[in-house]
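What follows is a short report on a single structure.
Missing here: one protein chain of the complex. Every other protein chain is in place.
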Amino acid sequence: MIKTNKKTPKNVILSLENVSISYGTFEAVRNVFCNFKKGKITSLIGPSGCGKSTVLRSLNRMNDLIPNCSLKGTVLFDGTNIYDKRVDPVEVRRRIGMVFQQPNPFPKSIYENIAFGARINGFTGDMDELVESSLRKGALWDECKDKLNESGYSLSGGQQQRLCIARTIAIEPEIILMDEPCSALDPISTLKIEETMHELKKNYTIIIVTHNMQQALRVSDMTAFFNAVEYEDGDGGKVGYLAEFNSTKKIFSSPNEKTTQEYISGKFG
Amino acid sequence: MNSLYYQKRLSRNIGDKFFTSLSVICALIAILPLIFLVTYILYKGGSQITPELFTLEPNPPGDDLDAGGINPALIGTLIITSIASIIAIPIGVGGGIYLAEYSKGGAFSKFIRFGVNVLAGVPSIIAGVFIYALIVSTKILFGSMYSGLAGGMALSILMLPTVIKTTDEGLKLVPNELRYASLGVGASMYTTILKVTLPSAFRSIATGVVLGIARAAGETAPLIFTALFSYYYITGFGDLFYEMGSLAVLIYNFALEPYDAQNKLAWAASFILVLSILSVNIFSRILAAFNEKPKRV
Partner (left out) sequence: MEEKLTLFKNRKRFGIEKNIDIIFKNTALVLSSFVAIILLGIILVVFFQSFESFSRYGLKFLVTSEWNPVKDEYGAFTAIYGTLVTSFLSLLITIPLGVGTAIFITEDFVPKVFREIIGSFVELLAAIPSVVLGLWAIFVMEPFFRVFFVFLHNFFGWIPIFSTEPTGRNSLLAILILVVMLLPIVTSIARDSLNQVPKKLRNAAYGIGASRWKTIFSVILPAALSGIMAGVLLALGRAMGETMAVTMIIGNSNAFSWSLLSPGYTISSMLANQFGEADGSQVSSLFYAAFVLMTLSLVVNIFAQWLVKKFSLKY
């Protein structure tokens, strides 16, 4: 296999090189360069409309599902540009799993929710064992071990979201993308999911979009701050860009950019 | 480590290709009948269109090489469909008003809505059988048996569910604020309905009703033993009480004749029927597409 980029540093698992994403003629994000580190949790923060969710969805080609969405630039994963014409998006999603904003279990049993993904990924081992270990990693096992045959919808919202995380873990991805996974949940469920993420960090790379800066501070090692500016032509439309990318500690204590400082101190957003 | 590249020979990708092609084939097969049908009718029926077609009576089969025209059938279809509309529209709109405006969600309205759906599923020929038993065989209409009037009644049974449904659904789309606004300034319920809710739902109701009329114009089964058929000009009001021709029954009768001249007349009648029904449908589609943009607030 041809490695298209040899310059990528060793501990970088996914890197964006000059990525711009548009919906039809509307440009959502412009010229993003970013290296995501292996085994770390990176959070993407920023005001609404800055394109952080758009960027996240572009990392495993979920944007393919949105009509008219197009991407310029390269997204390098494992030495391959995942937007290369030869790349199979299904293959990409098997290695970069995703957890969505709204919990979205399948209308099947809890057991089947986990087993479904594993099965389509060609899992041949002991399914019971996999279901148990995935649910354990998703910190849901104790709550649902007695009702594995009940519908995924019988769980509470927070439990459903942990089921979705467990479902993603079951396919053994290298990266897990999370799109505001706690925005629909109560504080206690949120805390549980954050604990789960700390556990997962040992084996997976996690990239999370969050609106909650406390959460970014609590869970992430690295933070990318996205901002939006008005177009140069000034018709009021805004385009997102990556304003600052650094360790979470640095971003929250002494950011380089003034806008970052203003955003984290709550001046806008 | 798996390659990220698309691999053609993967069973998953072969399966996806296969099913995608299958659904493309399904879609192609699904649109073929309409294309074939319409082009054939345009070609076969269009070539028969002459001024005489619209003015002459049809000749009885076998008499002549020339089949004549379809004037009585054309007028008959207009009359029978009008009778059906005159019966079905007031009942349907009135019933729809009750369902949407007065009885919100009660047991009675549930029962009637259920009945509307069941009536819509009654086979069209049963409507003919019913009117035959009720009107034709009893000679209840001033001693006449088969008549245009009976045919119109049979058709109205088929139109009724469509009219009620479109009225009911059209009125339900009117925002409640509008009703409150009218009632809030002290208007009576009936003024509110007639002056405010009904006018603002008018376009969607009218579209549904017109589509229902177009559908009824092509119905044949309820007419073949209620209105029967006639070869003669309709000359006056009294003809309502006698057998009456219609385009649909003309097509049925003449399609089964062994004579080429009559078959051609059937094609000409189909041309006119299909062209008018399709243009009503396409026109209402375009209208609906224009309406869709400014959604209700």
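Each chain carries a letter (A and B) given by its place in the written order, and its residues are counted from 1.
As a working rule, contacts are C-beta pairs under 8 Å (C-beta built on N, C-alpha and C of every residue); 3 or more make two chains touch, one makes a residue touch a chain.
Treat the numbers as computed from the prediction; the structure is a model and nothing was measured.
Screening B:Leu53, B:Ala201, B:Ile224 or B:Ala261 for touch with the missing chain picks out B:Ile224.
Of the candidate positions A:Gly73, A:Gly117, A:Gly138 or A:Pro255, contact with the unshown chain belongs to A:Gly117.
Contact with the chain that does not appear here is found for just one residue of B:Leu42, B:Ile86 or B:Ala133, B:Ala133. Counting the whole complex, the residues of chain A in touch with the unshown chain are 60, 62, 65, 67, 90-95, 97-100, 102, 104-107, 116-117, 120-121, 164, 167-168, 170-171. Touch with the hidden chain on the side of chain B covers residues 12-13, 15-16, 19-20, 22-27, 29-31, 33-37, 40-41, 90-92, 94-99, 101-103, 109, 111-112, 114-119, 121-130, 132-134, 137, 157, 160-161, 164, 188-190, 193, 214-215, 217-221, 224-225, 228, 248, 251-252, 255-256, 263, 266-267, 270, 273-274, 277-278, 281-282, 285.
Definition applied: only the chains that are shown with their structure count from here on.
The geometric centre of chain A is 53 Å away from that of chain B, both derived from CA atoms. Across the interface of their complex, chain A is touched by residues 1-7, 12-13 of chain B. By the touch criterion given at the top, residues 1, 77-78, 80, 82, 84, 86-88, 90-92, 94-95 of chain A touch chain B in their complex.
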